[in-house]
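Apart from one protein chain that is not included, each protein chain of the complex appears where it belongs.
Letters A, B and C mark the chains in the order given here, with residues in each chain numbered from 1 onward.
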Amino acid sequence: MSDLATALVFWPAAVLMLVTGLYVFITSSMARAGLLLLASLGIEGLVFLALSSEFLGVLQLLMMSGEMVTMVFFMVMFMPDPGGLMGMDMVHDKRRSAAVAGLVGVGLALVAVLTDWPARAVGTDAPDVRAIGFEVMGRSMLTFLFAAMTILFAMVGGVLLAKYGGRYRIGAPAGEDRGGEAR
Amino acid sequence: MSDLTPLAVFAVAAAGAAIVGLLEQLVAGVRPAPLALARAAAATLRQPLSRPDRRDGWLFHLAPGLLLIAALGALAFVPWAPGFRGIDLSTGAIAFAAALAYVTPAIFMAGWGAGRPLAVVGGFRWLALMLAYAMPLAMIITAVAAPAGSLRPTDIVEVQHAVPMALVQPLALALWLPAALAVCFLPPFDLPQADGELGGGAFSEYRGLDAALIGFAQRILLVAVSGMTAVLFLGGWQGPLLPPALWMALKTMAVAGLFLWVGRRLPRLEVDRVLSLAWKVANPLAILAIAYAGLITLLFYR
Amino acid sequence: MTAIELFFVLLAIAAGVILVAYAVAIATRGVVRVHRGEQPAWPRFHVHFYVFAILFIAFDMEMAYMYPWAVVFRDLGVFAYAEIGFFLTVLGLGILYAWRERALEGW
Partner (left out) sequence: MISLPVVLAFAGVMFGIGLYGVLGQTNTIMVIMGVELMLGASMLNVVGFLRYTHPDATSGSFFVLVLMTLMAVEAAVGFALVVSAFRHSRTAEVDDLTELRG
């Protein structure tokens, strides 16, 4: 994309990304928080597109949708008040955590702005799918295969921990009724 | 591709929605009335908007817009003719899937925002259906892209100049069709919002412009998905004698008609049955389909 | 204009049209509040298919690697086929494990 188009898309999208990201932790409704997180990370995908990373942007849009939407219903399962009807406050150590987080955020932003970065090569597109494909299948092959193993372990671990009364009876205290979760 | 492509996409969307309206009447056995869809839309638009009290009003009213944008985004990546290739990204096939991925949050937002019991249950049912159809849909795109060696839809069309992909990879087509039917939330996969189930489910509270936008979005979604089916499996605009755009339109209409016709004649499955089938049958078969696609690519497409 | 710019133009036009349509609809027809005074149905909800959701989140990531593979496979040939064979076998093992643990039974 040209510099002007990048600027036109980047500024509103990036600001919206931060605003929705912040509202995730302000709103009291769980479904709203999950959808706002989806908005934040999806808009980040648009920012990637604006920075000419076509493949990464599209992939971010695709992956975050599935991931964050499933996150929403975990929140609905485990929150005492998923709809935010009582306006519960779900923050502890509010002032200290806000101070630390604000300090870190502003500090990182200041470092980013004040450092003299070796910026060159402006306006070139990021590598396309093809180049990434050669990278995945060639030089980074080992990382790719380890990523497969990581996904496998996540699936195994997830089933192991989440399945009620699975092989190792994890999380099933003896004698407690199964609460309609038989099988 | 010219700078007018976005406007052309809107024109295709309007024409496609009108044609799908006609097809719906044909399939339902009604005498086709060309203006019925427009008249119904006008009648819907005359109603005021409705908003459930004490609910997430902004989620409720954002959902139809998000659904429409997702449908238009999916439609934009479908190439229609050599002269009109839509938005010709080099990752167009994934971008299509990415646009379709936003149907799910839209329907969940509609159900949750309405806050009525049946609507909320409809939203959750749709999430369960998404867990079932999303993986086969995304994996079959890979299986079709491997012989073409590209994710650009126009390249996928051009690699089918001799044999359409439906003949080469029948397994992939067999997995694609139910997933594609599910993503348009047409029967028999309309559990979250059918009138016969949950009394309208996720969309039961919509009136006025909201309802019109949802009806419009669903028809555009059907056009986009049928168009992509034609591109991925039926050779897109390629065919003898007739001009390319006409071939593409005919194939798209045939697929859309098939979806509407078959959908009305199948029984609805329970959500848990669909999920179980998808993970026990569809996903392993999709892995097999990718392995098979690799094999035929090695043998015939190098 | 490049394709991505055209995509953003499309998004902007669509969003603009929808916004204008809503403005017109609210100005001319107004909004009716329905179900006055009822509490929304937002209880804590036991979503029975959570194991599928966990499997889906992990399994979904596979696509990020499959797409680059599909693009370069024709050029790399048998070597890439072996790699993706390993990849798919590993993921298939994940599904088989879940199947064996009876996590794919519906509910």
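Just so we're on the same page, a residue touches a chain if its C-beta (ideal position, glycine included) is under 8 Å from a C-beta of that chain, and two chains touch if they have at least 3 such contacts.
Bear in mind that the values here come from a model prediction, so they are computed numbers and not experimental data.
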Using the contact definition given at the top, list the shown chains touched by the missing chain. A, C
In the full complex, which bits of chain C touch the chain not displayed? Write them out. 50, 53-55, 57-58, 60-61, 64-65
Touching residues of chain A against the unshown chain: what are they? 3-4, 6-7, 10-11, 14, 17-18, 21-22, 24-25, 30, 33-34, 37, 40-41, 44, 47-48, 51-53, 55-56, 59-60, 63, 67-68, 71, 74-75, 77-79, 90-94, 96-98, 100-109, 111-113, 115, 117-122, 124-127, 131-132, 134-136, 139-140, 143, 147, 150-151, 153-155, 157-162, 164, 170-173
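The definition used in the following text is that only the chains that are shown with their structure count from here on.
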Averaging over Cα atoms per chain, report the distance between chain A and chain B in Å. 26
Approximately how many whole Å separate the CA-defined centres of chain B and chain C? 13
Would you mind listing the residues of chain A that make contact with two or more other chains? 29, 31, 54-55, 59, 62, 66, 70, 73, 83, 129-130
Touching at least 2 other chains, the residues of chain C are 1, 4, 7, 39-40, 42, 45, 47-48, 53, 55-56, 59-60, 63, 67, 69-72, 91, 95, 98, 105, 107
Interfacial residue positions of chain A with respect to chain B in the complex: 29, 31-32, 35, 38, 42, 45, 54-55, 58-59, 61-62, 65-66, 68-70, 72-73, 83, 128-130
List the residues on chain C that touch chain A in their complex, please. 1-2, 4-5, 7-8, 39-40, 42-48, 50-51, 53-65, 67-72, 76, 79-80, 83, 86-87, 90-91, 93-95, 97-98, 101-103, 105, 107
Which residues of chain B touch chain A once you look at their complex with the stated criterion? 56, 59, 89-91, 94-95, 97-98, 101-102, 104-105, 108-109, 112, 115, 124, 127, 130-131, 134, 138, 151
